[in-house]
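Take a look at chain A:
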Amino acid sequence: MAAPLLLQGGRVVDPSRDLDETADVLIQDGRIAAVGPGLGAPAGATVRDVRGTVVAPGLVDVHVHLREPGNEDEETIATGARAAAAGGFTAVCAMPNTDPVTDNQAAVGFIVRQSLRAGFARVYPIGAISVGQRGQQLAEFGEMVGAGAVAVSDDGKPVVSSHLMRTALEYARTFDIPVADHCEEPSLSAGGVMHEGLVATRLGLKGIPAAAEEIMVARDILLAELTGGRVHLCHLSTRGSVELMRRAKERGLRVTAEVTPHHLSLTETACERYDTHAKMNPPLREAADVAALRQALQDGVIDCVASDHAPHAYDEKEAAFDDAPFGIVGLETAFGVAYTELVQGGALTLPQLILRMSTVPAQVFGLAGGTLRPGAPADVVALDVTAGWSVDAARFHSKSRNTPFAGRSLTGRAALTLVAGKIVHDARAAAEG
Partner candidate 1 sequence: MAVAVIELAHGTDDLVLIGIQRRGVELAERIAKLIEQQEGVLVPRGALDITLYRDDLQTVGPKPVIGETRLPGDLTGKHAVIVDDVLYTGRTVRAALDELADFGRPKRISLCVLVDRGGRELPIQADVVGKVVKTGPGDVVEVQVAELDGRDQVDVVRGARQ
Partner candidate 2 sequence: MTAALGKDLIGLERLSPDQIRLILDTAEPFKEVSERPIKKVPALRGKTIVNLFFEASTRTRISFEFAEKRLSADTVNVAATGSAVQKGETLVDTAKNLEAMRIDMVVIRHASSGAAQFLGDRIRSNVVNAGDGKHEHPTQALLDLLTIRDKLGRIEGVKVCLVGDILHSRVARSNIWGLTKLGAQVAVCGPHSLMPRGIEELGVTVLRRVEEAIEWADVLNVLRLQLERMEAGFIPSLREYYRVFGVTVERLAKAPRALTVMHPGPMNRGVEIDSRVADGPHSVILDQVTNGVAVRMAVLYLLAGGKPELADAAKGPAAGGTD
């Protein structure tokens, strides 16, 4: 059994208990043993001075693409979990649009095994809603949950059939798992490569109107009401979606939603000069959308921040805008972008950000973590929110480099990440190594 570890002198922020004070955190046997000021170090304990950092429950990302199996040149479960740890995440949920699709018990089990072998951040599989993500026949939710799936989603593709979405929500009630939907009405978005607006008009690129997302958000909310199921809406991007969510929450429906750091910080203008690193789906929208999304996160209308980490090989983005794939990597910039834009930008307090990046996503997906309550697994992050750093994609632990934030100066990054009490990322050691 590993020696006890005392994290000494940090600013402990635990939104699950409304805690924000200078305190020590004692970790023993992989769990939080105690949190409080001036804790003594038990015999044989390692003491780590974390003064000047924020000690918080490890960040939780409910939406990542780890590409294994199928595209291990872009990312593997091990490199993705390592990148997550470097970003301060102790748990991530892997979307099932792998090759082959994670739509059965064996495929879910493979991801669980690979993640245990890798041993960095915890990786929770999300199973497919439909067999092969083809949008027709329901996948075996029960078997997948038995093997470790924490939710179902056809992400990467929308659930086009309203009937399928309805039955998925109804059927998922048995297992009390959320059904995560990528909201996109495909006949409206077909061929679109960026937000439908003035920039698309100028660049001559086909736009994806906000309505393509909002129609599906509205539909899913109506189906959640009809079925009593738990719907989780992925990466909302428009002010219209925010309004629909606000009304759904007011009516007490079981609807949750996430937003990405890039939709909280960038607009359609990032696509200028055909920068393919700004090509993502849903697309970057307008300043008014960004403002509405920030407000919604502050109000809790949107529940959590998720990265939608989507690695692509270096040469895939080296193409004409129409031909480049959608998506960017986000695990190693998520906290820095969110802290810089939202906390330093005045939209959220630091405890609110931790709430939205750790406590709430863990609750929504029913995961361990998101808390420093004694007895909970010691999934902990010490965040350095003082030093600025510059994003250097070449230094990512992820296998891919496709980020629109390259060269950006950010504040806020993980100094130390622990999963079950074990150090999985140590910026000091990494810097010295």
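Simple rule for what comes next: a contact is a pair of C-beta atoms (placed from the backbone, for glycine too) under 8 Å apart; a residue touches a chain by one contact, two chains touch by 3 or more; residues count from 1.
If you want to know what made the cut, all candidates are chains of the complex that A comes from, given by their letters.
Being a predicted model, the structure only gives us computed values, none of them experimental.
Touching chain A in this complex, out of the candidates 1 or 2, is candidate 2. Contacts from chain A toward candidate 2 in the complex involve residues 196-198, 200-207, 209, 273-274, 315, 318-324.
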